[in-house]
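The next block holds one structure in the form of structure tokens; read it before the comments.
Left out: one protein chain. Kept in place: all the others.
Showing chain A:
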Amino acid sequence: MTGTIATRLLTAALVVIGSSMLVFVIMYVLPGDPVLQMLDGNATSPEAIEQVRKQLGLDQPFYVQFLQYFLHLLQGDFGISRIDSSPVLAKILEHVPATLALTLVSATVSILVGTILGVLSAIHRNGFIDMLARFVGLFGISMPTFWTGILLLLLFSIQLGLLPIAGSTGWKSLVLPGITLGLVGAGLIVRMVRNTMLEVISEPYIVTLRAKGLAEQAVMYRHALRNALIPALTVIGVMIGELLSGTVVVETVFARQGIGRILADAIMAKDLPVVQGVVFFTAIIYVLVNFLVDISYSFVDPRIRRSQ
């Protein structure tokens, strides 16, 4: 087990470094000059522009820039935003809680709705509930979050006045964005759980269990669902990544704080230190989630535990 964890941590570090590097390269080759953009026409001469370039170290070759950036990062120095000259780390720390809360709520919505509907759908194959569950699944996957978000706002905030329309304070402000984003993941999980449940149900050991007279609910929940969950877990890991990227849109529609929104702004303005900082954080979260998913396999499936 410790060996596995060590390998995992090493891969995690590689993923974080790799994604940082990738973003650095992409931002580097994208058209547009960050210095000209920063100066907003306030440069008095080409010399002044060069001066700023020097100050920011942008006159250095690519690899020097990257190394310097990375060394600073290791010392906990994320740099200064080029848009509003505030420290990047403070900016991220201000926005991270809102995004994490949103991701957590949407993941819970996805997993709960997805698993429940998936199981019901498999059990009532081709019945009304199955149709309903499949509809929800399809809706979740195919509707743009932007659209779902506005529909929910129209109904629950504007028409019924039940929930706050915008902002990031209080748990109520999390309900609609959480559902909006959660439906995407729910769509994926419904399909996954339904399909694997259907496969598992027709396995010989289920037939054996039934023949032995085990209660139907015990067959379904203790045996069938447990086996059906393993592939679903993998989907959940991937889904968290999707949720993180989905926050960009949802945070804008619901006017929430969040790293998704500052990331989008920073990319547009070529604010490299902020982009890097956010990617670094996101990569860590992503790696962490996948690590947890891997560990949880062994709880669901004893065979994996034993093999370790």
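Following the convention adopted for this analysis, a contact is a pair of C-beta atoms (placed from the backbone, for glycine too) under 8 Å apart; a residue touches a chain by one contact, two chains touch by 3 or more; residues count from 1.
Here, contacts and distances are computed from a predicted model.
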Protein name as given in UniProt for the chain not displayed, "Phosphoribosylformylglycinamidine synthase subunit PurQ", "ABC transporter substrate-binding protein", "NADH-quinone oxidoreductase subunit H" or "MaoC family dehydratase N-terminal domain-containing protein": "ABC transporter substrate-binding protein"
Option from A:Val16, A:Leu120, A:Val193 or A:Leu209 whose C-beta touches the chain left out: A:Leu120
Which of A:Ala6, A:Leu154 or A:Val207 contacts the chain that the document leaves out: A:Leu154
Selected from A:Thr7, A:Gln55, A:Gln68 or A:Ser86 as touching the chain missing from the view: A:Ser86
Touching residues (missing chain, whole complex) on chain A: 31-33, 36-37, 39-46, 83-86, 91, 94-95, 116, 120, 123-124, 129, 150, 153-154, 157-158, 160-169, 172, 216-217, 251-258, 261-262, 268-270
